[in-house]
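What you see is the complex with one protein chain gone and the rest in place.
Then we have subunit A:
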Amino acid sequence: MNLTRLYLDKATLVWNGNAVSGQDALGEFFETLPSSEFQVHTLDCQPVHEQATQGQTTLLVVTAGSVKFDGNKQRYFNQNFLLTAQASPSSDQPVWKIASDCFRFQDWAN
């Protein structure tokens, strides 16, 4: 499945300080990443206050865990997403789309 489908058209990813915006750019960026194996150890989420979202149902999802990128050692990461409920063109039910994605290795500076 194409990962970018999960993102809004104008979604932003900030990956270890690298900002990538828009589905096409996201697709290109994901292509440059080695294959990976993620393990999510911690998960927390909060409903985003309606004043910030103009009434659009939105969730803040916060995760932490470990990831092993092929050819690299296992590292720990923090990642958070803003998920927003969007009308789906293919269904009557709304779907969650990622509006923003922020990823950082815990030891990125090493």
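Just so we're on the same page, a contact is a pair of C-beta atoms (placed from the backbone, for glycine too) under 8 Å apart; a residue touches a chain by one contact, two chains touch by 3 or more; residues count from 1.
In this section, contacts and distances are computed from a predicted model.
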item	value
Candidate names "Protein S100", "Cytoplasmic tRNA 2-thiolation protein 2", "Nuclear RNA export factor 1" or "Si:ch211-105c13.3"; UniProt protein name, chain not shown	"Nuclear RNA export factor 1"
Contact set of subunit A toward the excluded chain (per top definition)	12, 14-19, 29, 32-35, 40-49, 51-54, 60, 62, 64, 68-74, 76, 78, 80, 82, 99-102, 104-110
